[in-house]
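To start, the structure itself, in structure tokens.
Excluded from the complex is one protein chain; the other protein chains are retained at their positions.
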Amino acid sequence: MDLAYDAQYAAFREEVRAFAEAHRHLAPKRTGHRPTSEQIVWQKLLIAHGYAARTIPAAYGGFGAAPDILKSRIIAEVFAEYSLPGGLANQGISMLVPTLLELGTEEQKQAFIAPTLQGEMVWCQGYSEPGAGSDLASLKTRADDDGENFIINGQKIWTSTAHAADMIFCLVRTEPDAPKHQGISYLTFSMKSPGIEVRPLKTMTGGAEFNEVFFTDVKVPKTQIVGARGQGWFVANATLKHERGMLGDPNAALSRLKAIIDLMKTEQLDGHRVMDNPLYLDRLMQLQARVMSMQFNGMRILTSALKGEAPGMAGLIVKLQGCELNHQLAALAIDVMGELGVLYHGSPHERDGGVWQHRYMFDLGLIIGGGTAQIQKNIISERGLDMPREPKLAPVSARA
Amino acid sequence: MDLAYDAQYAAFREEVRAFAEAHRHLAPKRTGHRPTSEQIVWQKLLIAHGYAARTIPAAYGGFGAAPDILKSRIIAEVFAEYSLPGGLANQGISMLVPTLLELGTEEQKQAFIAPTLQGEMVWCQGYSEPGAGSDLASLKTRADDDGENFIINGQKIWTSTAHAADMIFCLVRTEPDAPKHQGISYLTFSMKSPGIEVRPLKTMTGGAEFNEVFFTDVKVPKTQIVGARGQGWFVANATLKHERGMLGDPNAALSRLKAIIDLMKTEQLDGHRVMDNPLYLDRLMQLQARVMSMQFNGMRILTSALKGEAPGMAGLIVKLQGCELNHQLAALAIDVMGELGVLYHGSPHERDGGVWQHRYMFDLGLIIGGGTAQIQKNIISERGLDMPREPKLAPVSARA
Amino acid sequence: MEFALTHDQIQMQESLDRTLERVAPLDRIRAVADQPTPLAPDIAAAVAELGAPAVLVPEAYGGLGLGVLDAALLAEVLGRHAAPVPYIGPVLAGLALSLSGSESQKLAWLPGIASGKTVLGLALSEFASGARMDAGVSASQGMLNGKALFALDAATADAFIVADRAGGLHLVTANATGLTQTALTSIDRTRSIAELTFKDTPSEPVDQGDVANTLIRMRDAGRVLLAADTLGAAQRMIDRAVAYAKERQQFGRVIGSYQAVKHMCAEMAAELEPCRALIWYAGYAQDALPDEASLTAAHAKAHLSEIGRFVARTSTEVFGGIGITDLLGLHYLFKRIGLNRQLLGAPERLRREAAVMQGFIDA
Partner (left out) sequence: MEFALTHDQIQMQESLDRTLERVAPLDRIRAVADQPTPLAPDIAAAVAELGAPAVLVPEAYGGLGLGVLDAALLAEVLGRHAAPVPYIGPVLAGLALSLSGSESQKLAWLPGIASGKTVLGLALSEFASGARMDAGVSASQGMLNGKALFALDAATADAFIVADRAGGLHLVTANATGLTQTALTSIDRTRSIAELTFKDTPSEPVDQGDVANTLIRMRDAGRVLLAADTLGAAQRMIDRAVAYAKERQQFGRVIGSYQAVKHMCAEMAAELEPCRALIWYAGYAQDALPDEASLTAAHAKAHLSEIGRFVARTSTEVFGGIGITDLLGLHYLFKRIGLNRQLLGAPERLRREAAVMQGFIDA
């Protein structure tokens, strides 16, 4: 147990800090789904210094450094310290690029990785379908082989960024008669292809963070497959692996906790600081203990990663606990504000732009979507505790 | 909605109160598993006045009144008001007697009901087995037919009062080749029969509220069956129906709540009343709302019963909510006492004879045993919400 | 001894339920909620036709002369449908006038409230919930000054009943000089709340009889109505989740056959069902058991706030991703429960008040 960084890393931290000091004036604002020109400039600057796309080979537009988790963490810490936006973190970068690096053809790598990293090519992900839910492998979007092209028909849902995307990476059923996990292929194609319709999917937050995407006879050249035909399920799982790490970040919880502390120091009820209400204070402290636990648990996972060891249970529980924690933090923030806490939609007296209500609802979506809490519990019990999988059912006719 | 009692019932309440005033000096102390002679005198007095065994026909030693739920409730309320013990409430009275009345032969009724009501014949229940748990119907205790007798071999568990009982009503497998629900018979026999061994089963409370009972070639005349051979499962379910009502009594929660309020007014920490700690007070108020809800829910059930209607969901949730509530009340009592709350086994400074720790542990047993919380949730979802039963499993060979 | 709804009460609920099913289907709710303020004169008229705003108004003034329990039963149905109509404002304002209005005030306002032609808003938040942002209204010589936050049913109000800092009640018309009304937008777009600022605003006192008691009865009745609204919304969320779970298939079986889903539904039902008896009792107590009225109202509102939050979240979880979209409109119920929680006393405050009422601690 040693929480100090050694000299090499201490020096690296100073280097990143120097960069931050020198370039903070260039930091772009966070915006919508498509990077602005300021964001693209910033992204290219980060890549050039190795603070984004750090381990992607230079041949494909990355910085080309050897993987070093500690350096990645230091970069994240310093950027958080200076409240600077880090490198772009869209689905193209976090999911498609690793997949192409692992399974793409040289041509695909050359065509897609660099523009994606630079924010000039924006991707969306076409996995989920309305009828499939957690049972992703039961997807029905069909890709018929006409010799040269796949002809795609079907519907995707939960496709964030679809309305702003240039391209989609998408799971489609190419072998309708194969067992459900073996008839799927992983395709990439342009969102400008004829036959694609994008409909925004409004959620309870009032925003449209997701879309439905409809395909009607969309033609995709058969060369645009990633991995082997029928192997799309396994290609996608290589990608999903990367996604899990994106959720349950303890730094998000930590910064929310700090914001609530400020809120409780400033908001008043009947002239008393909310902080002086013992019930809210007790909830705050309960959540602080949880935030700390997850933060330290994150350090434990990081250490495992540094040693090349699997984090085991410490890793498996992150999503379940992290999403729940963020949701509980939002609930506390709302409660300490009382009636002010329910104001929304830009109402007068709304606090922090309604962000707490937005989070309370959006986080519920994270608990539910992207591998529900229910599925996380299955994973923890089966992979973490080695408990048996749900036994197979008798045929439908045998059910009482 | 009318919470007043009409004149007839108001008069009845006065009558019961007059009895209570006149006879309170005879009230016996609660003791162990076998009634004392004082308790037997009291029981006979209650039966004579119709305050115990009220609706049991006089021919079998009861009072012989027509069922009147409201009068039963008034009796219970007045006895609670005067802190008087009500009629005996052991398993013989609450489970065997109703079963015999419904399904026993005239000879069985004559032989067993009156002495049971009067506290002179004490029964224990032989249903549960170590290998069966919630899956009661998979019981294995064997009864082989030697022509005149059943020869019983096997083991029962959770048999409270077994060490003090004269008799047992017991489920045994008489038809080993029949489907599991159809090979069971319901027998009554003497606990003095040769071949019975009773071993106390110590629990976490430190007491032995239960026993294990071992049968080795116990001979039981075949006439001592209740209901038809192979129908014991259905006979027992008629009895279990009666048992459910015994648990989750809101009056128990109410009197615990009152006791905690007293405790919080008297116990101090650093010279301050525990009641003045806002966190404990808030928990107290949360539990008070729950106690009230269950109390009013009980009034709703009573009204349904008075109208001869099924209480529906209001009834199905009583055990799950009631046991949990009692457990939470005990937890609060322990917490407000701090270190004093963990004293036990008659320690110096122990409060209320350690009853809160005893309840905290014993109630956990009630949550777990007698139809676990898990099973209660199955019942609520299947019977109350009409959700599907767990589908049947594929044969073992098909499991992954 | 009968702890049950009467035949009339059940019919009244069923009839409002059927009406709302007809006049306030999901697409209508959505259209109303998408407006800047929730104006739905058609729904309000249909609800008024059935006598909802008339429930507490004495018969002599054109009302139904029923009790808070009846009002709560109607609130439950309104919650069940997330009905975008004024209700708590007119009902409590009517109660204020019935209890402490002058005869001429009663004649002037109660028949209109009862028929639904007149809507009264209510500014009671500082008294019932505590003051945020130092809000509060002072009355002097027939004039009001100051600010009241979170006034209920404000958008279509013709007048307001306003509680001042000193425990007085006042009637102010919506077009009175010096009254500025700023709409506040909450998560719940089916009900309107507003900030009222008063600058030398002329008002009439509502000051007959025991005004302190009137204020308490308004507050307590309001708490019961909000609790009942949450009960209705939460019960609907359970009903819809259970129905969905019986239809939706995943991994080759309906999700309602998975134990985890069944147990979530069972836990929701087990938590919510006793709340129904609590609301009934609290509603009944408001008129029949004055000693228990404030305590049961505080507990009903606090407990339903907690159970409502649990049900809102858990039922959404049963639906999976679709539950958080706008498609099924579940969120209108979710948000209704969310707003109710904070109005007229958040649960933490209510529990403290409940302890004070019982003398467990000093105020």
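A, B and C label the chains in the order they appear, each numbered from 1.
By definition in this document, a residue touches a chain if its C-beta (ideal position, glycine included) is under 8 Å from a C-beta of that chain, and two chains touch if they have at least 3 such contacts.
As the structure is a prediction and not an experimental result, all values here were calculated from the model.
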Exercise. Among A:43, A:188, A:321 or A:357, single out the residue that touches the unshown chain.
Key: A:321
Self-check item: Residue among A:32, A:179, A:194 or A:388 touching the omitted chain
Solution: A:388
Quiz item: In the full complex, which residues of subunit C touch the absent chain?
Solution: 258-260, 263
Practice problem: Since one chain isn't shown, list which residues of subunit A touch it in the complete complex. | Solution: 1-6, 9, 70, 261, 264-265, 275-276, 278, 281-282, 284-286, 288-290, 292-294, 296-297, 299-300, 302-304, 306-307, 313-314, 317, 320-321, 374, 376-378, 380-382, 384-391
Quiz prompt | subunit B residues that touch the omitted chain in the full complex | solution = 128, 130, 133-135, 138, 157-158, 201-204, 210, 267-271, 277, 279-280, 331, 334-335, 338-350, 357, 361, 364-365, 367-369, 372-374, 377, 393
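By our rule, only the chains that are shown with their structure count from here on.
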Quiz item: Which chain, with its centre taken as the mean C-alpha position, is closest to the global C-alpha centre?
Solution: C
Quiz prompt | Computed distance of Cα centres, subunit C from subunit B, in Å | solution = 41
Quiz item: If you average the Cα atoms of subunit A and of subunit B to get two centres, how far apart are those centres in Å?
Solution: 53
Quiz item: Residues of subunit C touching 2+ other chains?
Solution: 253, 261, 348
Quiz item: Mind pulling the subunit B residues that touch 2 or more other chains?
Solution: 278, 282, 389, 391
